[in-house]
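One chain of protein is taken out of this complex; the other chains stay put.
The block that comes next holds subunit A.
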Amino acid sequence: MIEIEQVDYSIKKEVILKDVSATIQQGESIGVIGPNGAGKSTFLKIIASIVKPSSGKIYYQVNAYEEKIKELRKNIGYIPQDIALFEDLTVYEQITFWQKAARQKVSRNNVSQVVEALHLNEVKDQKIKALSGGWKRKINVGIGLLHQPEFILLDEPTAGVDLAAKDDLIQWLKLLHNERKTLLIISHDWDVLNRLCDKLMIFQQGRLLFFDEVSRLNEFEQQAIRNGSSEELRKILRLR
């Protein structure tokens, strides 16, 4: 379980996140949506311990983040929006590098699971820089999950991925969710969100406006219209 209490984050005088509180339970699958610049990626980075919040508290398994940072990082798989891979390595070399660079031992079985689920054998001898955006995205996701983390944070995992590859990713993430892994997925793709998520977080201008079951989204939408929320957010909700 991860508890976030009144977290703020700002760079210089620009407020990125404001007073965000949420509790993420083990085994939940949560979609994170919101207009561009709403603070979604920063929120994920704070949970991943890449960025320190300006104020507020975060707890991991009831303990303060700072106290359990090593254990937390061991159990977190963060898949960034950018393709964070060494471009000059082949797919096989890439997997080997991250397998060996991991803090905890990554078994061959783990590696085989990732390779099979994402069909990476097809491109194992090709250099990353020579691959299409879709393949890169799949490998990007696969690498982040090699060590079988409990908390999986995905920032736009299916952006630029073809339909078949997207399906591969969704099927695999579903499988992980069924294994009681916690998923936190930023996506603009309602297909991904509808197929994977039980809960949704909606961000706007750094504030967490909604964090509840997907079934309660209609209620929130009506409320959003009444409160005069941004046109962009209303459009996002209409598209679901």
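What to note about this one:
Basically, a contact is a pair of C-beta atoms (placed from the backbone, for glycine too) under 8 Å apart; a residue touches a chain by one contact, two chains touch by 3 or more; residues count from 1.
We adopt the following convention: contacts and distances are computed from a predicted model.
Comparing "Electron transfer flavoprotein subunit beta", "ABC-2 type transporter transmembrane domain-containing protein", "Cytochrome c1" or "Imidazole glycerol phosphate synthase subunit HisH" against the UniProt entry of the hidden chain yields the protein name "ABC-2 type transporter transmembrane domain-containing protein".
Contact with the omitted chain, checked across A:F97, A:W190 or A:F220, is made by A:F97.
Across the entire complex, the residue among A:A22, A:I50 or A:V111 in touch with the chain not shown is A:I50.
Mapped onto subunit A, the footprint of the missing chain covers residues 45, 48-50, 70, 73-74, 76-78, 80-86, 88-89, 93, 96-98, 100-103, 143-144, 147.
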